[in-house]
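Take a look at this one; I'll ask things after.
Note that one protein chain is taken out, while the other chains of the complex remain in position.
Right after this comes chain A.
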Amino acid sequence: MQESVKPDGITPSQTVGPFFKYGLTPTGEYAWNDAFTNSTLTPDVTGDCIRIEGRVFDGDGVAVPDCMLEIWQPDGQGRFADPQDKRALPNASFRGFARCGTDKDGNYAFDTIKPGVVPDPDGKPQAPHILLAVFGRGMLRHLYTRIYFSDEAGNAADPVLALVPADRRATLTAVREGGKAVYRLDLHLQGDDETVFFEV
């Protein structure tokens, strides 16, 4: 085996391209199985089951039919299914990761639980949020954003939302629809309503 040497930098990103579906999100349409689904729900996870749905649009307002979205989140008590989070995770099968390809009309949907509160590096609470990575043809590097929730009082004091100009915070806030446990958030890759993306 080759000896370990310090590399001169990371491997650069390249677009996921237009043809990833059969490999990454086949959902029964190709002779390949899915490693992931669009749900994080497991029988042992507790909390509020919710659906987050919306559409993805390009700079002309045209629906993007070939995006892949990935979410990463803690459980309902704010604990991540990763040994780097030292707090105990009682729900052993919960993973907190899901993947969804957009359909021909740019629609996506995730079934998950409302995430709990996670501290920021200073120990202050962050409002409940989900990390979202966006991949697609035409996107040379995936983009990171966050999903917050319209019915969370903690948004007002959230340290990350505070970095975002007030008139753009709505692009990060999934809006609860009526009395249902369904939140809606459209993504705009470009334009007047452009979603806030973070450098992380």
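Just so it is clear, contacts are C-beta pairs under 8 Å (C-beta built on N, C-alpha and C of every residue); 3 or more make two chains touch, one makes a residue touch a chain; residues count from 1.
What we mean here is this: contacts and distances are computed from a predicted model.
One chain of this complex is left out of the view, and of "Putrescine-binding periplasmic protein", "ATP synthase epsilon chain", "Deoxyribose-specific ABC transporter, permease protein" or "Protocatechuate 3,4-dioxygenase subunit beta", the protein name its UniProt record gives is "Protocatechuate 3,4-dioxygenase subunit beta".
From the set A:48, A:82 or A:177, the residue in touch with the chain omitted from the display is A:82, counting the whole complex.
As for the chain not pictured, it touches chain A at residues 1-2, 4-24, 26, 29-33, 35, 58-60, 62, 64, 70, 72-74, 80-85, 95-97, 118-121, 126, 129, 131, 133, 135-144, 146, 160, 163-164, 189-191, 194-200.
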